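Every protein chain but one is kept in place in this view of the complex.
A, B and C label the chains in the order they appear, each numbered from 1.
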Amino acid sequence: MTDKTPRPAPENGIHPLARPFLWLDKSFARDVISLCIVLIAMILLAVDFFVHRHGETAIAERPGFFAIFGFISFAFAVLMGWPLRALLMRGPDYYGESEDSDA
Amino acid sequence: MGWTPELGLVLTLVLPLVGALGILALAGKPNLREGATLAAAIALLANVIPLVIMVGDGARPELMITEIAPGLDLTLRLEPLGALFAVTASALWILNSLFAIGYMRGNAEHNQTRFYFFLAVAISATMGVAVSGNMLTLFVFYEALTLSTYPLVSHKGDENARRGARIYLMILLITSLALLLPAVVGTYAVAGSTEFVQGGLLAGAGVGGATIGILLVLYAFGAAKAALMPVHSWLPNAMVAPTPVSAFLHAVAVVKAGVFTMLKVVVYLFGPSIVSGHPAANAIAMVAAVSIVLASVIALTKNNLKARLAFSTVSQLSYVTLGAMLATPAALAGAAFQIVMHAFAKITLFMCAGAFYTATHYNDVSDTRGFGRKMPFLFGAFFVAALSITGLPPVGGMWAKLFLSAGAAEAGAWWALLALILSSLLNVGYLIVIPVRAFFASGEKAAASTATAPPLTILPPVLTATIALVLFFLAGPIYDYVAPVFGGVE
Amino acid sequence: MTPEIAFLPGWLVQHAPPLLVVTPLIAGVIAAVLPSARASWGIVLAITFFAAAMASFIAMQVMEVGVWSYALGSWAPPLGIEYRIDGLNAGMLLLVAVIGFLCAIYAPASVEAEVAPENRSAFYGAFLICFAGLLGVAITGDAFNVFVFLEISSISTYALVAMGAGRDRRALTASYNYLIMGTIGATFFVIGVGFLYMATGTLNMADIADRLQGLEGDRTVQAGFAFIVVGLGLKLAMYPLHSWLPNAYSYAPTLVTAFLAATATKVAFYTLIRFVFGVFDPGFGFAGLSMIWLIAPLAAAGMVVASFQAVFQSDVRRLFAYSSVAQVGYMLLGVGLGTAAGMSASFLHLFNHALMKGTVFLALGAMWLGFGVTRITDLRGMGRTMPYTSAAFVIGGLSLVGVPGTAGFVSKWALLVACLDRGWWWAVLALGAASVLAFFYVGRVLEMMYLREPPQHDGHAVTRSPAPLAALAPMWILAAANLVFGIWADIPVRLANAAAAAVLGSAP
Partner (left out) sequence: MPDLFAQISPAWALFLSGLICAVVPVHTVRKLVMVLAPLAAFLLFLAPSTLGVAGGVTQIAGMDISTYRLDRLSYPFGLVFILAAFLTAIFAWHNKDRVQDVASQFYAGSALGAVFAGDFLTLFVFWEITAIASVFLIFRRGTTASRNAGMRYLVIQVLSGVLLLAGAVMLWAQTGSLAFDEVGLDAGLAGWLVFLAFGIKCAFPFLHNWLQDAYPQSTVTGGVILSAFTTKMAVYALARGFAGEEILIWIGAIMTLFPIFFAVIEDDLRRVLSYSINNQVGFMVVGVGVGTSLALNGAVAHAFADVIFKALLFMSIGAVLMRTGTARVSQLGGLFKSMPLSAFFCIIGAASISALPLLSAFVTKSMILAAVAEEGHWVIWLILIFASAGVLEHAGIKIPYSAFFGHDSGRRPAEAPFNMLLAMGLAAALCIALAFPWGGYQWLYAILPYNTAYNPYTWDHVLTQYQLLFGATAAFVILRLVNLAPHEKLSTILDFDWVYRKLGYGAGVWIGDMAGRLMAHLGGVARGAQARWGRTLGEVFTPGGAVARALPSGTMSIWTAILLGVALVIAYVAA
């Protein structure tokens, strides 16, 4: 209840410490980062075919298991969002308890 | 002549009556009149405390008042359960008197002398119930209590009050005449006396199972003050009384006299050994379990604050009946705890309701929204008492629930456990929700209100709520005090 | 026997039993012819006081020493008439005499308001004769003598009831009805006595009892038994032979109602006991069976049905008249049990009922005097307008309901215990039902008195109007007795036990 209400930050709201990182907002930078991540993922996948590593279970010892399984899992979890949204999403006031009013 | 335990026993009955006479004598002078009430209350407590201590040390002071006829005697004897009841009732009389002064003056009620007079008489009868040495004596005071509280219930004097009071009297007297009296006589007929005997009079007399069953049922429904469904309906109807009366009747005197009777009957007349596991006792315990849940559900639907509290009382009283009928050591301990713990909690709730009414003249649960911030002490006390009723730590009510649950487990009565669980949840739903709304919701009535309750109506509930908190830490001593009665819990 | 009381003159002591009866009888005649009603009342007061004193003395004697047999005219029984006082009738004498005295105190207040001036002396005379008759029934040991006194009291009662016509003309029909029924009852009784005389050749009751031994199978005896039971049943208003009673009680002068309610049916009841247990042997098969199959069921039915009737009455004295019928059921139930405990409980209730009904009817009488109360609705606000009378009424009412601390509770307790001893659960049930109904009919009245506003008169609430002291005093004596005997029931219980011992040979 005593949590303060938002108040404007100084200097157009940009924090001095954030200044060096404002490039992150550029879409080019984001694309580069995205590409880097995909690249690293592929390198890590590739590495798996060259080293022999110990796995906890049989399936884990298959080369590339973790990278591929991680990719698929993530994609599955995200994509399942579509049917779930269709099934379970309702209006914000579904239960008749508006969150920010005090009545 | 010095104070002796026997004199003390008589004084427990006489002091309130002296107070009553004083009230009559000082009818024209309100301040002195209320002084008489308080003086009598304090004197009574001062008289009860040494008795209670003696009983704790193993003494059982006894005094025969009169022998009506050979074998029919009015005898007073104090034992731990009665001592516990007596000290609870006499302590609460003081606080309730303070509250009554604030309430009656705050609401400019009429006929205050009559009110204080009958309240004092009712206390005397309550004390009589507590110190009765046999069932006949208890029955006499039980009836006296019914009659002396009737003018209190009908205090308002309008058509509604008359109707409520009539139902009150009708149910209580009819059940006691038609069921309780035959039960008492039956006890006398089969056992040759109605003496309260450690270990059970009837257990000692070797009475057969069917007779025990019939008598148990007669007692359970005959002591309608215990408000076991379906003989509970006098209680909501008695809500027409002014709040101090409700507070007193529903927390201390009348209802407690009923369940106390139940407990005494099981412990001293039947004996736990023959009640525990008896089919009739089980059946009554089931009725009690149903009462617990059903009354709570009904309470949930009541918007009138006092009506809700009344049904809450019906539910809570059945705890004691349940414990008495399960009759295992833990269940009986739970029942004894419940008598004390519920007294302090429920009187707090009623006094809060009364203080709220005095301040605002609102009666309904929905009207309390937002008032918590205006009357924090009032609703704080309400919250603490609600916790106690629900059986949550760190308030005294928890011990009652704990021991009753343990008793149910001992008896293997899973349905009793279920009832207790459901009751807790329902308590949260109908009771705790009230202070929550008062504190954390906003209401138009609260926003517009500048009302304040008289200090004398706020102080007593705060005190009783504090005592309810303190009682949480006194469980050990209280248990040790009553344990000799039923042999303790392994 | 020679009583040993020093402070009374010797002849008085010697001849106490006949004096008890003869004095009021003679005084009654004198009172009736005196021109001044006040003087008549003086005689009544003096005589009833004297009788009460004598009865107390006799009761003490009997309790101390035992049976007191007095041969009238020194003709030794069984040939002569014997006055025989034992535990059973000592209490009855005391009861009748004391109630008579208390009623006498109240008498002028009632008489001056209810009885036409020219009838007042006659009224007092009739009252005394009735009083003498009742005492005579109780005291005599001769079967035919019982009939004589019964008729003396009855006939004077018819007259007394009829005098209520000054207040309500319906008293005349009520009296007439009572006369017919009472006469049928008396006739049945005398026929029964005749049968017994045929079978035994004696009229002395103790003697009949002796000679009846071995005559159990005699049809004459059996017929005599049936006639006596039914005849007395009529007199004591056994359900369903009660229908003379409500009207007689409601329309008689208030004093008469109080007196009759407290004594007349009680004396008839005593006579029934005397014959069933004292003359016949309860061990006789037909007597025992009649107890179980006739008296007990009728008692239970009467308790419940008459109570119902009481609940629905609108005339307040009628209400309590029906209550009396129900209460007679209580007493009969105790007799029907046939045990010493039942007998004792029955007698205990007899005493206590006299106390409570005496209180109630005296209070109602005072209320009639004050406000002309006849209907229940007339009682509105009486708690405020006649506080002391109402308070006494409350005590009587609570006693009637059987609230603990009152005499009514003690006798109901005893009755319940007696029923349970025999294992008669159905009787317990009936008692419970009757108690609940009693609560209803008494509650109805109390509610009217205390929870309703007093009636308006010309736009103002009627003011307080306390009853005269002459009415309050006896009323409160009886009310106090209700309370005292509710807590110290020693005396009535001893009397009741003595009665049980007298007829059954053993006290509970």
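By our rule, a contact is a pair of C-beta atoms (placed from the backbone, for glycine too) under 8 Å apart; a residue touches a chain by one contact, two chains touch by 3 or more.
Quick caveat, the model's predicted, so the values are computed rather than measured.
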Displayed chains contacting the withheld chain: A, B, C
Among B:Ala333, B:Leu349, B:Ala446 or B:Val485, the residue in touch with the chain that has been omitted: B:Ala333
Absent chain, residues of chain C that touch it: 177, 180-181, 184-185, 188, 216-217, 219, 222-223, 225-227, 229-230, 233-234, 240-241, 243-244, 246-247, 284-286, 288-290, 293-294, 305, 308-309, 311-315, 318, 322
Chain B residues that touch the omitted chain in the full complex: 301, 330, 333, 387, 390-394, 398-399, 401-403, 405-406, 408-410, 412, 414, 417, 420-421, 424-425, 428-429, 432-433, 436-437, 439-441, 475-476, 478-480, 483, 488-490
Touch list for chain A against the chain that is not drawn: 1-10, 12-15, 17-18, 21-22, 24-25, 34, 37-38, 40-42, 44-45, 47-48, 51, 53-60, 64, 66-75, 77-82, 84-85, 88-95, 97-103
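Just so we're on the same page, only the chains that are shown with their structure count from here on.
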Whole-Å separation of chain centres (CA-atom averages), chain A against chain B: 62
Centre-of-Cα separation between chain C and chain A, whole angstrom: 102
Centre-of-Cα separation between chain C and chain B, whole angstrom: 44
Interface residues, chain B side, partner chain C - complex: 66-70, 72, 74, 136, 139-140, 143-144, 147, 154, 157, 162, 165-166, 169-170, 173-174, 177-179, 181-182, 185-186, 188-190
Complex contacts: residues of chain C adjacent to chain B: 398, 401-405, 410, 412-414, 416-417, 420-421, 428, 431-433, 435-436, 439, 443, 447, 451, 486-490, 493
